[in-house]
Each structure stands twice: as C-alpha cells, then as structure tokens.
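Questions regarding the structure given below will be posed in turn.
Missing here is one protein chain; the remaining ones are kept as they sit in the complex.
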Amino acid sequence: SAQTKETVKIAFIGPMSGGNSAAGIGGRNSAELAVRLRNADPASKYNYQLVPMDDECKPNVGIQVATRVSTDRSIVAGVTHYCSAVAIATVDVYHRFRLPVVVWGAILPAITYGNEHKEIHRVNGSMLDEVRASTSFLTGLGYKKWVIVHDTTDYGNGFLRFFKERIAETNAEIVSSFGVSADQQDFSAELLKIKGIQPQIVVFAGLTPLGVRIRSQMERLGVDIQYAGVSGIMSASYVEALGATAEGTVSVHNGAPAESLPGGRMFVEQYGKAGFTDPAEPYGPYAFVAASLIMDAVEEVGPDREKVRDVLNATKDHESVAGPITFDDHRHHAVASTKYVAQDGHWVRWEDSLYASGQRHLKGQ
Amino acid sequence: MTGNLETKNISAAYGNAQVLNGVSIVARPGAITCILGANGAGKTSLIRAIIGLLPTIDGSVELDGTPLSSLRPHARVAHGVGCVPEGRKLFPKMTVEENLRVGAYLMQDKQLIQKRLTKVYETFPRLAERKQQFAGTMSGGEQAMVSIGRALMSEPRILLIDEPSLGLSPALVRDSFAIIRDINKSGISILLVEQNVRQTLAIADYGYVISQGKVVARGTSEELLNDEEMKRAYFGIQ
Amino acid sequence: MKLTNLTTSFAVAAIGTLLTGVILVAENQWAVIGALLAAAALSIVLARLKIGMVLASVLNESSAWVALLIPLGGVIIGFALHEEDFVLMMLATVLIYGLACVGLTIQFGYAGVINFAGAAFFGIGGYTAALLGEWGIPSLLIIVAGGMVAAAIGCILILPVLRTKGHYAALITIAFGLLFRSFLEVNHTLGGPQGLKVEGASVAGHSLLDGIQLGSFQASFYLNYVLLALGVFTICFILARNLEKSWIGVNFDAVREDPIGASVFGVNVAYWRIMAFVIGNFVIGLAGAIFAMMQNFIAPSNFTFSDSLIMLSIIVLGGLGNLWAILPAAILVVVMPEKLQEIGEFRILVFAVLVVLVLRFRPSGLFPRALRKFRREVAQ
Amino acid sequence: MAILFEYLFNGAVLGIMYALVAVGFTLFFGVLDIIKFSHGDVLTLGAFSGLVSFLALQSLGLDLPVVGLVVVLAAACIVTGAVGALIGQAFIIPMRNASGFNILLMTLMIGTGIREAIRLFYPNGANPKAFPALLPKTPIEIGGVFFRLDSIVLLGLGFGVILLTNWLIRHTKLGLAIRAVAQDGDTAQAMGIPFKTIVLATFALGSALAGIAGVMHGIYYSEINFSVGLLLGVIGFSAAVVGGLGSIWGAIIGGFTFAALQTLWVVVFPDASGYRDVFAFTAIIIAMTIWPTGIIAERYSERV
C-alpha cells in the first residue's frame, strides 16, 4: 500500500502568476495528473509527490527557485520552465547542483544546444522544428511577400532570426519586420504601415495575448491580409477571444491535437476527470510526458539523481502520450510540427480542414 | 434671540497631552464674548473642540439647547456655527472669489450668495481688485480679509473668531474690530479669541481668561479691565 | 546607561539573528506563517509599548561599533547554515537588496530625492559587471566600477530631476526605468531580452563559485557571497550612518524638509540633491554588480519597474530613513514571497495585501527613524 | 495621403483613450493632491465588469444594441465607482496625514491586488477575453480613407466625458467642495462641507471615469485582458504629468502628445519600431526638462 512506499519528490517549475500563468497552470496540472495516475497504479514502487514552483517567467526568480529545488536533496528531478529566457538562465544552476531536468515548454534551441550539460533534456521540440514546418507550409501556399511582427522577448526575436535564415533559402522575402513589446496594447501605427506595404501575409511571432490584439486591430483598421502565427498563439483562448475574426488564422505547433496523439484520448479523458478548473493548454501533454519520463526512470534505477540522469540521457523510443520520445546527443527530442488553421472557433489540423479541401479559402488565395 | 452657545465641562487632549480641562463657558445670544489667555493656553483648542475638529473626551457643547457633541463639523455648521480659524486657513490654490463661495457652501439661494459677495467686496475693496488672484499668493493681511469675508458669507447664529488681528496693520485692526462689532449688531453672537486685549475688551460684553486649559477668570469687560492680575499679564509696562 | 545601551543592542541583535535564522530555514508553511505572526505580534507590542522609538534611538546614539553586530549576526547565521545553499543564497540576496536600499535611503530617506528607477541603476551595476567580467579584471574593481557607472549615468538623469519636484520628478525616474528596460530588450549588443552570462567573482585567484573547504569544514559557495555581501553592506552601512550623523546629514534633512528655507541659510540645495543621488546610485550600482556575479546571469526582466517598487517598499515598510530597519524589511519583502511558494499563484496577491496592510496600519513603517541627536558627540 | 489621415484618426482615438486615463490621474491629483496609481487596474476592473454585465444580459436573452451599451457603461461605472469609494474609505481617508509617497505606493499595491484578483478569480482570467461589439462597426470609406463608425462614436464619447468632468470640477458646487477638501480638509469642514461624503464622491467619480475608459478600451480593441491597465496606467500618468498635473486640458494635451510620439516613431523608423517606447519615454524626460511642471504649468506657486 501507499503508506509503505518511499516518497519521491519531483519539482515542477513554470509561470504561475503574470501574463503566462495560463500555460504554467495548465502545465502544472498536467504534471500533477501524471503523478496522480502513477500513484494510483499499484505496480509503482514509489509514492511520488510534485513540488510546484512559480518562476513568474522572470530569470532572476527562476534562478532562485531553480536553486531552491536543486539544493533540496529530497528532490530527484524537475519538470522545468515554459519561458525560454528563464530556461536559459537556469541551465547552469541545474548543472552545478546535478539536478536532472526535463524542459516541458521552452522552445529556444540554445536551451539544449547552447551547452553540454547532461542534466538538461527537452521533450517539446524547438523553435527550429516549428520554423521549418511553418516556412515550407506558408511558402508552399504561395505567400512570397512576408511581414513579420514579433515581440521583443527572446521568444519573438528567436523566431525572427530563424525565419530570416529559412526564408533566405527560399524564393520568398521578408519585406519588413516590426518589433513590439510584450505589453503593448495599440498597434495602429505598425498596422497602418503594413497596410501601406501590402504584403501577402503577416506572420506573428509571439504569445496569445499579443496575437489576439494584433489580429483584432487588423480587422478594425481594415488591414485585409492573411494572418499566421507561431505556436505561441495556438491556444483555446485565441479563438475564444477573437470569435469570428479568428477564422482563417494559420499556425504551426510542436504539439499535435491532444486527441490525435497516440495516448491523447486517455490524457484528455483523465484530465477532464481530475477536475482541474483550468485547461491543460497545448503544452500540457508535454509536462505530462516529462513527469512520466522522470518517474519511469526512477522506477528503473531508484531515486538517485545521477542514475536518473543517465537513464534519461539514454531515452530512446520511449512510449508516451506524445508518441515515442528519443533524445539526441544534446538530449533534445525533435518534434514533427503540426499545421493548424482556425476554423469555426476551433483549431483544426490543416489536413482535416475545409481550407485544405478547398471549400474555404485563405486570404489572397 | 438665538445664538446661545454653551460648553459644559469639555476636556480634550492631543495624544497624551491634555489641553482642555473641564472648560465651561457661555456665549450669550447677541453678545460678544471673548476668550483671553497666554500663548498655548488652549484657546484655539477650545474653538476646534466647539466646531468639532478636536474630539472631546468629556463634556458637551450646546447651541440654543441643541446638543452638538455627537455631530460632525459640517453638521454643526449647518446648525449655525461659523468660524474664522486661526491663521486664516484659506484654500491657497483657489481664487479669492472661490474661497468666498466655499464660505457659502450651505446656502442654496444664488441671489443671496451674490448679494453677500457684493457686500464683502464693499467691506474689503482690496479683495474686489483681486477676485481672481490665488489666495495663497496674497499678503498676510489680505489673507485675513479673505478669511473674515469667507466667514461673513454664511449666516451663522454664532461666529467663532480666532485671532483675526494677527498680522494686520493698525488701521486694519481697527477696521476689523469695527466689522466684528457690525456683524454682532446684525444679530450674530460672537465668540472672539484675541491677544489684543484692550481693543477686545472695548468691544466685548463678557470675557473668560484661560490658562493651562482651565478657566481662571471670568467677568464683564469692565470687571476684567479692572482686574489687577489681568493688567499685569496683558497690558505690559506702561 | 552605557550598560543598558550595550545590553539592549546585543539583545536586539540576538533576537534579530534568531528570527532571521528561523525565517530562513523554516520550510514548513506553518512555521513560516508562525514566524510572520510572531514578527507581527512583536511589532505591535513594540508599537504599543513605544519601545520601537526607544530602540531606534538607542541604536542611533550608540557608537559606530554597534553596526558590527550586523556582520556578527550574519556570520553566525552563515556558518550555522553553511551547507544550506538555498538559504545562504536567500541571505545573500537579502543583503544585496539591503545594500541597494542603503543607497535609496540616502536618496529618498535623507535628501528626499525620489528614485523610481532603483532597479535600473541596480541593472546598470549588473551589466557593467557582465561586460567587465569578460576582461579578467579583479572582481572588487568590477564591483566598484559597477557603482561608478551607475553613479555616472545617474549624473545625467539628475539634471532634469533637479528642474522639477514632487510627482514631476517621480515621472522622470519612472520614465527612465521603463526606457532602460525596453532599451535593453530591443538592443542586441547587450544580450537583448535573453540577457548575459556573468563571470562569478573571484578573490585572490579564488573563484567564489567554488565551495569553501577547510579541512573537514565544507561549505556552500553561497557562503562566499554571503561574506562578500556582508562585508560591502557593513562598510556602506557604517558610512551611511556616519553620513546621517554629520553636517551633510543635517543639510540633507534641511533640503528635504524645506528647500526654500534651507537656501536662505546658505544651503546649496541642488548640490546636495546631486550628491545624494550620485552617492545613492553608486551604492545601488555596487549592489547590482554583486548580484549579477552571484546569479551568474542577468536579463532585462530582472530590472523592471516592479523591481524598483520592491526596493522602495523595503525602505518604506522598514521606516523611511532608518538604516536599521532595512534588514528586517528586506527579509520580509525578499524572503516571504519565496517562502510562500506553496500558495503558488496566490503569492503576489498575498504579498500586495501584506504591503497594503503594513502601510495602512503602520504608515511610518515598522521601525520609524529616530530623531538625530548629537548627545554622544557632545558628551565626549 | 489617405493613409496619413488614417494615422491621424487612429492616433486621435488612441490619444483620447490616454487622455481619459490621464484625466483620472489629474482629478485625483488636482483634487486630492494624491497620485492614485491603482487607476489603471480600476480601468481593467471596469472593462471586466462591463463584460460580465453584458454576458448576464445575453444569458437573459436581451441583446439590444443601445441598451447593451448603456447597461455595460452603467455597470462599469457602478462597480468602479463603488470600488473607488471603498478604496477611499478604507485606505485614503484614514491615511490623510501620511506622506504622498506612501499613498502612491499603497495604491500601486492595491492596483496589483485588483489585477491579480481578476487574473485568479475571473474564470480563466489569465487569458484575453473577447469584448462585445456594442457599437456598429460599419466601415466608412471617404476618399480612400478607412474608418469605422464605432471609432468615431468613441472619439466623441471620450471628448464628451472629459468636457463634462471639467465642467463638473470647475463650475459646480460639488467641484468647489472637492477642491476645498483637497486643499484643507479641516477648514473645509469648518465651512460646512461634509468631508467624507466629498472624498468618497471624488473617488467614485474618478474611478467611474476609469470604468468608462475601460469599456471604451474594450469596444475599441474588441479584446480585454487582466493586464490592460498596467501599461495604460503608466502612460496615463505620464500624459497627465507631461500635460501638467491638475489641469484637464493638460491631460488632453499629454494624452495626444504621447499617442503622437508613439505613432510618429513607428511611421518614421518602421525598422526600429521596437524602440518606440524608448523614444516616447526619452521624449517625456526631455519635455519635463523643458517644462518642469508640465506643458500647462501650474499657475499656483508657493509663496514665501
């Protein structure tokens, strides 16, 4: 029974207050779900406990909590970070204190590729995966004249850089790019400028709140141009907040629709049963996967940081709700990005949409 | 006649320091009653207690038999208590005219307000020249004029006046005493706090002397004028 | 009299050390809340008995050596908890924020020059450390350089501030804080939004990032930073204390209370405002440099408007102008949110409510500043 | 050319929005001599209460356009007015003798509290919310210049509200009482002004303005989120100060100046659009150096 089992602690770190808290809370709930399911399983050797921490999406706070969990010897591993800036800031801390972590939401390539720390893993793919998919998808649809609007955090800037690199390899062109700050409310100046430039497509690199504002102001200002976003806008609240205006926005995301994942149906069902008030959000399944990977490793070698790290390092074709997980030499799991389009108030996989079947048309098509 | 103000045994304190110690005074209807006393005796504190700005720990205040003690200051004003506070206390960022209008806050009749305004300007022609000047930029004496004018704007049953002559030129001091007498003649009772003992007693009917928060002497003006103790303390060496 | 002063000071130091230690190590939520309640009760009792004021004046009127009680307490806690990395890191953070608040106290508490860009100057110190760290310059020099650069940039900002007053001056510093942060974010030469890695400090060839090892004694490397921060804090504390008890302190107060009246008595109001601002920013810059070295990493989002507010809340909650109050307030403001992690998403709300309550019921702070008296100087 | 008019028009709508917030700051400052920094978050609260009232109406099946707007505005004003009065009663009146800075810090924290409470207690509050289109969005095109009807209505509404406020403060008895209380509460009482009532009325009034601004913001951007008030509060404050605290015209000038600065930068340097706030705030600092007490300087100066 549970009482006789040894308790093993796993940290969860994400933004649970501030503008990105929806994603953070979704991630926490998903990781919590993984732990609950495992604890309910009589076959498991240990009793797991999730220790959730808030990094506020701020590097200094992130370093503080990372230090806190790393130096707590009763914690064996961590499911860490949604915000890339925080993830980048904390890698050295985990390495210094030898805490193996699995990143569940941050997608800047440098988090895994920028160092040689064996402690850092990532299950949710990287920006590069998205940019690749997105560029070939959009240019394939015939959009050659791009304007990019990006937020000035490392997230938006990172996308801008990779988009520039990829676009240079195609016959398309980025005619202009606009940096906007993450808390900006009004975009009339930028959008009117774009209206003057008349590109074929506006690609937005940033998170949902900003993406929503820009799309709705395009509508108000009569900027009648196709709109595309990166995974940051792909949340339920994007289509909710925009209503009919969201129709036809395209996006690319590392996560496939939960239902379409190998174990997705189970995940959705269990998440609903667990009675969480907040939704899992797209990266929720990855937090679930990260927690599961860690617990699988603990089951295998016991609650020992070093051994858990080695097991994680060697992960290959490990079954999960997001399909088989394989870490490369930088402990990064590449993800085949999925293309989506907003259709009738939902994000629909492009291939399943009325747009792909030609019943509806994107702007400029 | 109305305007009978009585304080019964009022005591008050700032923090731990008791400044009023069972003060009972009566301001008779239609009379000028004055309060004399050295600096820091508690005269201003008494005025503040009557208007309700200084909470009392004991005793009561009545105007024409209506107890005021439980009322907030503005309600006391509504009952007919008017006030020229110590140090003028103008609204510095308001113009002279606006200051005067605040004095008539409780009056509804616009024509009456206009009439009183004209009257104040007649009494203080200097203010008529300066209607739009910010009160805070006026000279010390001009501020005194505004303050008295402001008090004249309401029609109190009893007017509390705290050191109106402070900083006024001799001619203006005389004028202001004359004005106070005129106000009184028009039927308003007056409770006057002053340092200028001679001129005060000349217009007052009755007086109290306060020391250390207690009434130490009382009497008609003549009685006080002839009191040896008073002479020594207030009239200086002649 | 002498003896009671001495015993009082020691008693204060002992209680302070103990409470700090308990709050720092308390893991359990109830222990944290218990410590908070104990501190609240203590502060109410102090207020009721009017002991706060007495204590403040005892500390104020003792000779400079009482300031050494701070490093004494700090070292005791540091060595008692020498293996607790996280606790030591929090302690060092408290000291670093405390140091920045010494700077703010000089500016706002003494001379009345408002600075809503505290975090920006803190950041300037940090970025200086990041840039100079690459060149292998001795760490102590880098720290001083951090202070100097912050002071120099402050010199430019003070010019518009001098022309205005009150809320207008507040806006200038707010605007500077905001533009500093957005500048860092859009400008890529300083690392952009991603921030910069910072070389850790090293003293005499010894990296402070290595743990301490003396025979069988093994301590976290954060103990190094605790000692470094403690050293700098104590020096600045003593100097600031001397500053307050000097003719300059008298001039600062006069400038704050009534600049017009002071100018008629020969006080060079502009000069003292500049001085306070520059000295203050220097100290804030020092703190920023140490912070960057300890964290090994800085990013623009460390230096936002709300971080400036956190620093200001420390000096206001403690008691404006009271140097001694900085440490307890810094503990409250820096450690509490961290200790309240368990209540997760509610902690900012709880923190805001806490600050509002203190301001509402103790408007002059937990430990108001004591009147300056030169009794001791006169008696000697 | 047409695009130039569109810049001007949209800049004006933005300006009026800033001005409306700035007027709130000016009101609290000019009237009560305090900076109430929770203003931006009260605005958010206004927008959210408007949204809730609309959803309530909708669930009752009442979906009439004009009634909707009136109800939403009323709900926003009532909620923010009440919250404003509550803040005044519980925090500002008892702190009457505390320093202005304490009040600033305290209201900042109250604002943080309101913001966090919305995020935590409004269902799914961290995500943006769609705001109903309460005004007809009919597109209008005149000579290639593109407007929407609702933008024009909002512009008019903003001006109307500001002018009404100005009239209320400058030319009514309530306004007189408000200013008297601000300058010397004790003496105002001694002149027969009910102190508490007036303070609470001011808070209700100023906060109701934020409520209106919140609803306007929602209608204009079709979207609200828990942190709209944060930046808007800072910009409104800057606008109020640059214009000249205490002057309603100053608030309007400040609001338009700020909007113009932001727009201008992006138009002139589109490639460096990220620097727009750096530019705007630098310009603010320079403006403060030139006009130390705002563009419309306070006429009153202290006398010695």
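As written, the chains take the letters A, B, C and D, and residue 1 is the first residue of each chain.
Keep this in mind: a contact is a pair of C-beta atoms (placed from the backbone, for glycine too) under 8 Å apart; a residue touches a chain by one contact, two chains touch by 3 or more.
Heads up, the rule we're going with is that contacts and distances are computed from a predicted model.
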item	value
Chain excluded from display, named as in UniProt, from "ABC-type branched-subunit amino acid transport system ATPase component", "3-oxoacid CoA-transferase subunit B", "ABC-type quaternary amine transporter" or "Glucose-1-phosphate adenylyltransferase"	"ABC-type branched-subunit amino acid transport system ATPase component"
Touch with the omitted chain, as defined above, among C:L81, C:A111, C:A262 or C:I326	C:A262
Among B:N9, B:T66, B:Q114 or B:S139, the residue in touch with the chain that has been omitted	B:S139
Residue ranges of subunit C at the interface with the undisplayed chain	64, 239, 242-243, 246-248, 250-251, 253-254, 257-258, 260-269, 275, 371-375, 377-378, 380
Residue numbers in subunit B that touch the chain omitted from display	38-40, 126, 133, 137-142, 144-145, 163, 166-175, 195, 197, 233-237
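In this text, only the chains that are shown with their structure count from here on.
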item	value
Chain at maximum distance from subunit A, centres defined as averaged CA atoms	B
Innermost chain, taking as reference the mean of every protein Cα atom displayed	D
Which of A-C and C-D has more C-beta pairs touching across its chains	C-D
Computed distance of Cα centres, subunit D from subunit C, in Å	34
Between subunit B and subunit C, centroid-to-centroid distance (C-alpha), Å	51
Subunit A, residues touching no fewer than two other chains	17, 21, 25, 152, 179, 181
Contacts with 2+ other chains: residues of subunit C	182, 185-186, 345, 348
Chains grouped in pairs wherever the two touch, ordered by label	A-C, A-D, B-D, C-D
Complex contact set, residues of subunit C against subunit A	84-86, 89-90, 93, 182, 185-186, 188, 192-195, 197, 220, 295-299, 301-302, 338, 341, 344-345, 347-348
Residues on subunit D engaged by subunit C in the complex (per definition of touch)	29, 35, 90-91, 94-95, 97-98, 100-102, 104-106, 108-110, 112-113, 116-117, 120, 234, 237-238, 241-242, 245, 272, 274-275, 277-278, 281-282, 284-286, 288-289, 292-294, 302, 304
Residue ranges of subunit A touching subunit C (in the complex, touch as defined)	16-18, 21, 25, 28, 52-54, 56-60, 63-65, 67-68, 70-72, 84-85, 88-89, 92, 97, 108, 152-154, 157, 179, 181
